[in-house]
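The other protein chains are all here in position, but one chain of the complex has been omitted.
For reference, chains read A and B in written order, and residue numbers begin at 1 within each chain.
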Amino acid sequence: MYTFLLRRILSTLPVLVIVAVLVFLVLRLAPGDPAAILAGDAASTEQIARIRVQLGLDKPIVAQFAIWAGNLLSGDLGESFYYKMKVTTLIGQRLEPTLALATLTILVAVLVAVPLGVAAAWRFGGWFDRALMGFSVLGFSVPVFVLAYILIYVVSLKLGLLPVQGYRRIGDGFWPFLRHLILPSVTLSVIYIALIARVTRASVLEALGEDYIRTARAKGLTELRVLVRHALANAAVPIVTVVGIGIALLIGGVVVTESVYAIPGLGRLTVDAVLARDFPTVQGLILFFSFTYVLVNLLIDLSYVFLDPRIRY
Amino acid sequence: MPIKRAIAGAAAVLTTAAILGFGGAARAQGDTKTLRVVPHSNLAVLDPIWTTAYISRNHGYMIYDTLFGTDEKSQIKPQMVDTWTESPDHRLWTFKLRKGLEFHDGKPVTGEDVIASLARWGKRDSMGVALFGFVDRMDTPAPDTFRIFLREPCGFVLEALGKPSSNVPFIMPKRVAETDAFKQIDDYTGSGPYIFKKDEFKPGDKAVYVKNPKYVPRKEPPSGSTGGKHVYVDRVEMNLALRDAQAQVNALQKGEVDIIEQPAFPLIPALKKDPNIVVYNYSPVPLQFMARFNHLLKPFDNPKVRQAVEAAFAQEPFLRAQVGVKELYKTCPSMFTCGTPYASAFGSEIQSKSNMKKAQELLKASGYDGTPVLLMKPTDLAAIDKLPDVAAQLLRQAGFKVDLQAMDWNTLVGRRAKKDPVDKGGWNMFLTAWQGPDIWNPIANAALDTRGEQSGWFGWAKDDKIVALRNQFMRETDIGKKKKLAEQIQARAFEIGTHVPLGEFDSPLAARKNISGFFRQTGNFYWNLKKN
Partner (left out) sequence: MLLGNWSVRIGGGALVLLLVIALAAPWLGTVDPTLFDAASRDLRPGEVGEITNLDGETMKHVFLMGSDSLGRDVYSRVMYGTRVSLLVGLLCALLALSIGIVCGLAAGYLRWLDGTLMRFMDGVMAIPAILVAITLVAILRGSLATVIMAIAIPEIPRVTRLVRSLVLSIREEPYVEAAVALGTPAWKIMLGHILPNCIAPLVVQGTYIVAFSILVEAILSFLGVGLPPDIPTWGNVMSEGRAQFNDYPHNIFFPGVFLAVTVLSVNILGDGLRDTLDPKMAKRV
């Protein structure tokens, strides 16, 4: 087990390095001058040049990379060009909203999708199955922002049940925190419900075709027990995989939801940083996402050990 | 099984919480001592000397104070200064500060702090740089007194010190003001009516200010950036996360925020109809749109071609497309803000008394060779993003070839600074908006800085006649003569086509009805406001 872990960690290091170098180069070789952006409207060309020196952009690219990589090894992701703050602080401030939204979304998605998928597989070919497949395709065909606007209009403005926007920190009270997260997570969860329901259905279907299901039924177990204890448990591996990928995506890829609901998450931080040519922040964030992705993949693989006794490392 | 039970348990908790949450009372109002504001843009740079961005200037007004200010009638009035004298030869100015001025850390404001702050400001601000061209030296004979010695008489000392808009000569502690002018400060101690809570600042999320209990306001009523800055709330929270225009209005209507600094124009009629909301035009002077040429490259290196554009760019189509709401805009023939001392229609006939046929004729006569015009359009600034579409349409009608390129504002700003040819990343034209005070006299108006490539504003217009007239204006102390000089500068500017003024508009704020105390100002000031 431990050699497996070690090998895995070692094999992912090159990935992180490649990502780091790629992002670094792409940012610096691209048009768009962070110094000009920061200098503002009435700045002259010499003032912009002086700011470039301040940001360290006048040094050759290799030197810039060496400085950044060196700092990286001591855990310092550098300071944002745009805000006078450490990149680690910026990321830290946005972790709570992002993780809260991701957790609630996945929770809602799993709680809704898994039972639906199991039910569809159980009644394979029936009207419920067909309806689910139909709705799930719809689920990942409607763009997130359209769904968001509709939900806000109906639930928040017309019915007045929930706030239209914003994020409340958990430290300021649990109920406001939750109320502000309901609409965004429901909006986001639609796609994940669609995906997870499909995967659940497909893999439970496969499990239901196995011999041990016939045995279980023959033993006289209740259908519910057969479905959950035997079929679902054996179908868990692909479901957990999709859930894991979903979590990784929710950490960084939900810019649109964050924009429409005014949630200060990591997605918006990245987009704002890219548009502002805030190199250190973009680099730090991309590294962070890669690291999260690698971590999530590792956790998924480790979870297989518990889910499927046949898998051993 | 444990997993199943855990899931059931979690579901129960969540459902209960949700139900209780729904029942939660109208917490949406927030408490009556916190003002929740949605500013017009994200606050990134906290140093108002380092950048001219209006949002940083507004941040400055919260936590700093100024020597002089500009009131709603555009008059300069003292703020931190108590009395002052001007020597008969106009070359020595002596100022005495008011009593009771203290920084947030308890230390008193002295002449040393003032001199250091002015010196730093004088290195970045265009009017400041012009002023310091006259300054021989400054000193502080007593802690509450400071003096400015000039080489020759200067006609705009007070206008510069009381300048309402970017960059404002805010007074900072000496140790902060000694930071290099090209490096951002990181200590936000000031002497203003609010204190910045650095520990609660979350970029892109919120900025928090608390009342400064030790601030001593002046006795006069507030007017512009002058008068008494009384604070009647405990906290101001700037919501930096809410950038979607429709979401901002939704939030205001539901009472989740108290003030929107710059609601999008198309949403203003709906806000006006809402009985819980007040739409208030706070600025005594309007803003102005303008189109700026790149004078270094073809085709706009030819003044005759620029004149054809002046003839083609009637102001009405731009205003109608960008602002749309009739009460909010009007045409203005002047390059200086209409309604201010130096505005006039002098020399503006080439634009105001023109039509498309004339423009087409002028273009043909100019020898325009078909070089396409690279027009930059910002996609993420709702206040000006429709102007380039109108410009492209009018240019095409006049006979120009147009290459309309869209980009985010930051890319535009980067590209705007380039003097390279178009195929190497250069540009020909962009459009923007200015607040009234930034263009209301020939010194502040950056578009009229015609020193060419050396240090003129982007566009690099070059004309020695205007440079000479501007220098005269700087030295002139008689208001009548200054007006005449301004007329001449404007006439010449229209003649050579420095830029094209595109009309004026108001940008009102929207607030919940229970907020009172708004007054006329050329910025977004948060003192004097009460939340009832």
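To be clear about the criterion, a contact is a pair of C-beta atoms (placed from the backbone, for glycine too) under 8 Å apart; a residue touches a chain by one contact, two chains touch by 3 or more.
What you are looking at is a predicted structure, and each value in this text was computed from that prediction instead of being measured.
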| item | value |
| --- | --- |
| Residue of A:38, A:55, A:91 or A:199 in touch with the missing chain, whole complex considered | A:199 |
| Hidden partner chain, touching residue among A:9, A:69, A:142 or A:224 | A:142 |
| Touch criterion as defined above, residue of A:15, A:66, A:95 or A:224 at the omitted chain | A:15 |
| From B:92, B:382 or B:467, residue that would touch the chain that is not displayed | B:382 |
| Contact footprint on chain B, counting only the chain that is left out | 244-246, 249-250, 264, 266-267, 270, 317, 320-321, 324, 356, 377, 379-380, 382, 386, 389-390, 393, 396-397, 404-408, 411 |
| On chain A, residues whose C-beta touches the chain left out of the figure | 11-12, 14-16, 18-19, 22, 26-27, 30-32, 133, 137-138, 140-146, 149, 153, 157, 198-199, 202, 205-206, 238, 248-249, 251-253, 255-256, 259, 267, 270-271, 274-275, 282, 286, 289-290, 293-294 |
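Here, only the chains that are shown with their structure count from here on.
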| item | value |
| --- | --- |
| Touching residues on chain B, where the partner in the complex is chain A | 1, 4, 7, 10-11, 14, 17-18, 20-22, 24, 27-28, 42, 44-46, 51-53, 124, 126, 166, 182-184, 186, 202-205, 239-244, 246-247, 250-251, 253-254, 256, 380, 408, 410-411, 413-417, 419, 425, 432, 446, 455, 457 |
| Footprint of chain B on chain A - complex, ascending | 31-33, 36-48, 50-51, 54, 80, 82-85, 90, 93-94, 107, 111, 149, 152, 156-157, 160-167, 174-176, 178-179, 182, 228-229, 259-264, 268-269, 272, 275-277 |
